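Have a look at this one.
Left out: one protein chain. Kept in place: all the others.
Coming up: subunit A.
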Amino acid sequence: MQTDNLELKKLVYLYLMNYAKSQPDMAIMAVNTFVKDCEDPNPLIRALAVRTMGCIRVDKITEYLCEPLRKCLKDEDPYVRKTAAVCVAKLHDINAQLVEDQGFLDTLKDLISDSNPMVVANAVAALSEIAESHPSSNLLDLNPQSINKLLTALNECTEWGQIFILDCLANYMPKDDREAQSICERVTPRLSHANSAVVLSAVKVLMKFMEMLSKDLDYYGTLLKKLAPPLVTLLSAEPELQYVALRNINLIVQKRPEILKHEMKVFFVKYNDPIYVKLEKLDIMIRLASQANIAQVLAELKEYATEVDVDFVRKAVRAIGRCAIKVEQSAERCVSTLLDLIQTKVNYVVQEAIVVIKDIFRKYPNKYESVIATLCENLDSLDEPEARAAMIWIVGEYAERIDNADELLESFLEGFHDESTQVQLQLLTAIVKLFLKKPTETQELVQQVLSLATQDSDNPDLRDRGYIYWRLLSTDPVAAKEVVLAEKPLISEETDLIEPTLLDELICHIGTLASVYHKPPGAFVEGGRGVVHKSLPPRTGSSESAESPDTAPAGVPAADQPSVIPTQGDLLGDLLNLDLGPPVSGPPVATSSVQMGAVDLLGGGLDSLMGGGSGGFAPAPGTAVPSNTGAPLGSGLGDLFDLTGGVGTLSGSYVAPKTVWLPAMKAKGLEISGTFSRQVGSISMDLVLTNKALQVMSDFAIQFNRNSFGLAPAAPLQVHAPLAPNQSVEISLPLNTVGSVMKMDPLNNLQVAVKNNIDVFYFSTLYPLHILFVEDGKMERQMFLATWKDIPNENETQFQIKDCSLNADSVSSKLQGSNIFTIAKRNVEGQDMLYQSLKLTNGIWVLAELRIQPSNPSFTLSLKCRAPEVSQYVYQAYETILKN
C-alpha cells in the first residue's frame, strides 16, 4: 500500500474496497496509510485516498475518515475538494448521524459558493441526494442568491455537472413569474447542448416554471417555440436515448399539445427502428393526430399494419380506431381502411380490427352499420376472447338488421362452457337483446342461454346477470326493454390519457426513470428515498398557496383538461368499472362529466384522509406502537391494537375484535366496523355494515388502494339484499395478496373505498401483520442457522414484550396458531430460548429469537430480517398474539 506507483496503489485500493466488508479487521490496518495519503503532496493521491475511504463501508473505519475528510473539504486543490464533496454523500449513506454531528453538511453547503464549477456541481449532487432522504429538512434551502450561483456555475461546468445543477433547479419554487422567467431565460441556452440528458433536464426546468408564466406573455409563446426543435433533435440520438426521449415526449404532448403539434412527420416509424422505438412513436402519432394531418397519419398507419412484428401491427390497427374516435371527419376513412385490412385475412389483424370497429360503433351509432356484413364473414376466424366478445356485442346491438342473427349467436352458444367469462357475459346480453327485438323466433334460444348461465355455471357474475335478466323478462318485459336496450352514452374521445395529477407529478420527473416507466417514483423505488411527492407550481394569480410545495396542483383550470378515463388498476377506474362487467355491455359507461367529479372526489377524499390519518394516528417512525393505548379516534380510523377482551380462536390465528372503521356520521349514515382474520390459509376481512340512515342502501362495492403487501379483495363485496334502515349485515370478504403493491407508511396501512348507492366513502385502517404469516413458514433447522448468519447484524432489532406470564411451551403453541413456528428450543442458564421463523405472503422471511426468563415477566424478542422495516410490525403482531 505504501508504494509510490500510483497505478499499483489504485489496484490495492480497489481490492480493499471489495474485500473490506468480509474482513473488517484487516481493513482497519489500512487506515494509517489512508490518513497518510490524505496528506500526500500529490493532489491525485489525496483525492484517491479520500475517495476510496468513503467506499469502505466498515463502521470502525468511518470514524477515522472524519478528520481527513474535513481537511480535504478545504483542500487548496479543486480536484480534491470535488472528490471530498461526493465523499460526504457516501459517508451519509453509511452513518447519517455522524455526518450531521460532525457538521459536514454545513461545509458542503459552503462548497456551493466554491470558485470551481465542478466542485459546485458535485456539492449540489451530494446535497440533493442527502436532502432526498430527509424530505423535511431544508438542506437545500434554495434562495435567489444561491440560485444565482448555480446558474453561473451552469455555464462553466462539465456536461454531467450541468445535469446535477439543472435537476436541482427543477426542485426550486420561484417566488413570482418574473423570477421564473429570468431563470428560464438563463436555462434555455442549454437546449442546444450535445448531451441529451442536459437537454431533457433543461426541458424539465422549463416545463415546470412555465406553469408560473402568464399565457398572455410574449415570452410564454417564445418559450413554447423554443422547446420544439430540441425535442425533435433528441430523435436523432441513439435508439436507447430515443426511447427515453419518446417516453418523455409522450408526457409533454399530453401536458402541452401545442408544442409539437406541427411535428407529426418526425414521429413516422422507420423500418429499421427497434421495436421499442416504433411502439412509442406510434403512441405519440395518435396523440398528435388532428384534422389537419389525419390523412397522412392514416396512410402511415395502414402501411404499418402490414409489418412483421405482431405487437406493432396490432397497435397500428388499434391506432386507426383511435383516430376515428378522435377526429370525427376521418371516421369514414378509418372504417374503410379497417375494412381493407380485414380483407387481408391475416388472423390477428382481423381480430384487432373488429375490436376497434366495435368502439367506432359506440362513438358513431347508426352510421357505419353497412360494414356488418363484412364483419360477419370473418366470424369463424376469431379465436381471441376480446374479438369474439366484440363481435357478439355487434351482433346483439344490431340484431334487427342482421337477418341470421339468431343463427350466428346460436353457433356461439354451442361451446358456451368453453368460452371465457367475457364472451359468456356478452353472449348472454346479446341474446337477451335479440329476444327483445325479435321475441317470436328466439324464445327457445333465450331460454337455453338463461339456463346455461344460471344453472350450469359456477361464475357468480354470470349467474347473477342471468337471474336478473330472467326476473326482468318474466315480470316486466317493458322494463326489461328499457334497461337492456337503453340508449348508451357515447364513449369519450381520449381513453388513454394519464390522469392529470399523475401527469403533473411525472412532468416534475422528466428525464428520470419515473418518466420512462410513467409511474411515480414511489412505485418502483424502495424505502423513503426519492419518494418525495413533487408537484407543479400553481399558476400565478390563482392563489397564495404558491409557497407550499405540497398543495395539489389545482391551478390549471379544469376546462383546459381533457376528460380522462383513468387506466384500469387505478382505484377510481376500478370502482367505476365495478358494475360494468366487460367493457362494452351493460349499464352506461359513465360520461366524462361524472368522471371529472369522481376524480376530484378521489383526490380530495384520499388526500384529506391521508393528512388526517398521519397527523393524529400514525405511530411516529422508529417507535413501536404500544398496545392498549390507541383508542378509536374521532376520525373513525379504528386502532386494531386496541384490544379490549376477546380471545383468539384456537383453530386459526388470533382475530382482534371488531372496531369501528368508518363512523356513521362520516359516511352519510353508513357505519362500518370490522377486523381481519386468517383461517386455513385464507385471509378475510370481516365487516359489519350498519345502515344508520333513513333510506335504504344498496349497490355496495369495495376497493382497496395499492398497499404494501398487495392486499386486494378476492371477490366483490356481496350484499345480497338492500340494507334497510337500522339493519346491519355481517360479511366476510375474502382477500388475496395479488393486488398492486405500493409501500405505505405505516407499512400496514390499508386505504379502503366503499361505494353504495349514496356516495363513495374512504377510510384507512391498519391490519395486523400476522394475517400475512403463511402456513409454510417453518424453516429447516440448517436453513435457519445459515440464514441467521447470513443476514447482517444491522438488520437485527430487539424488542421487549412486557407483562406476559406464559411459559415457553404455551407461548410456542399460541404462536404456532398464528403461523409463527418454533424451530428449536434451548435452555441456557435457566432461560428458555425459542428460535422461530415465519414467512410473509410476499416471501419475506423473518427469523426470531425469543428469550424467556421464568422469573421475569418481560420477554426479549430479537428479529432478523432482510427487510428490517417489517420487524416493528412483526413485533406488534407478537405482542398482540401473546397477550390475547
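Here is the rule we go by: contacts are C-beta pairs under 8 Å (C-beta built on N, C-alpha and C of every residue); 3 or more make two chains touch, one makes a residue touch a chain; residues count from 1.
Operating definition for what follows: contacts and distances are computed from a predicted model.
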What is the protein name, per UniProt, of the chain that does not appear here: "Alkyl transferase", "Dihydroxyacetone phosphate acyltransferase isoform X2", "Radical S-adenosyl methionine domain-containing protein" or "Adaptor related protein complex 2 mu 1 subunit"? "Adaptor related protein complex 2 mu 1 subunit"
Would you indicate which residue among A:Leu142, A:Ala197 or A:Ala664 is in contact with the undisplayed chain? A:Ala197
Considering the whole complex, which of A:Thr83, A:Thr337 or A:Ser764 touches the chain not shown? A:Thr83
Touching the absent chain when the full complex is considered, from A:Glu39, A:Asp101, A:Glu258 or A:Glu303: A:Glu303
Which residue from A:Glu238, A:Asp458 or A:Glu487 sits in contact with the chain not drawn here? A:Glu238
Please give every residue of subunit A in contact with the chain that is not shown. 4-7, 10-11, 14, 41-45, 47, 51, 54-55, 57, 77-80, 82-83, 86-87, 89-90, 93, 116-119, 122, 125, 129, 155-160, 163-164, 167, 186, 188-190, 192-197, 199-201, 229-230, 232-233, 236, 238-241, 243-245, 265-266, 268, 270-272, 274-276, 296, 299-300, 303, 306-308, 344-346, 509, 511-517, 521, 524-526, 529-530
